[in-house]
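Every protein chain except one is present and positioned as in the full complex.
Moving on to chain A:
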Amino acid sequence: MTKQHANWSPYDNNGGTCVAIAGSDYCVIAADTRMSTGYSILSRDYSKIHKLADKAVLSSSGFQADVKALQKVLKSRHLIYQHQHNKQMSCPAMAQLLSNTLYFKRFFPYYAFNVLGGLDEEGKGCVFTYDAVGSYERVGYGAQGSGSTLIMPFLDNQLKSPSPLLLPKQDSNTPLSEAEAVDLVKTVFASATERDIYTGDKLEIMILKADGIKTELMDLRKD
């Protein structure tokens, strides 16, 4: 008797792409606003970016029901932290919390592909990139989601030195200015939209700086 397999899956992929770039004193987090299932569009106006703390913003693609549940858990944990420590969580602290929360469900994971962006304790931009079960790393820039394979190589080309042997090792954070980083993000999404059917409609960009968060919305191709 062959092993019976489930005739349904608890997971679904709602598509979409998330990108974050860390700067010297800012962090740019961007995601498209298309939510889809299979070949259908569920919404053209669904935000995948969620502010967890003053200095930590989470952007996740994947199964949005799991993403929503994950956001709720983190929000509650952050409230408890604030009650106990009388201050907001720092981005590196939130990064560890996110990792632990994901691994907690190691054997029934959150189908969420996360990029956490924010400012570290020194005020410098930081980006953390995750897999579904909590393995994480601090990086200078990251992309997750259906368009990530199209975007990541381009970001590597623009933001990373080709070989540490040829050129001096670059700082993990980009030397780009805030305006240049935002421009790069817009370019990158416009290109990904062309070839990835799950990315499009609108682009939501959040720019995190010490004095606050700014949000920008840009139109993308709707086909």
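Keep this in mind: a residue touches a chain if its C-beta (ideal position, glycine included) is under 8 Å from a C-beta of that chain, and two chains touch if they have at least 3 such contacts; residues count from 1.
Heads up, the rule we're going with is that contacts and distances are computed from a predicted model.
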{"item": "Hidden chain of the complex, named as in its UniProt record, picked from \"Proteasome subunit alpha type\", \"BRCT domain-containing protein\", \"AP-4 complex subunit sigma-1\" or \"Ribosome biogenesis regulatory protein\"", "value": "\"Proteasome subunit alpha type\""}
{"item": "Listed residues A:K72, A:H85 or A:R195, member touching the removed chain", "value": "A:K72"}
{"item": "Residue numbers in chain A that touch the chain omitted from display", "value": "72-73, 76, 79-80, 83"}
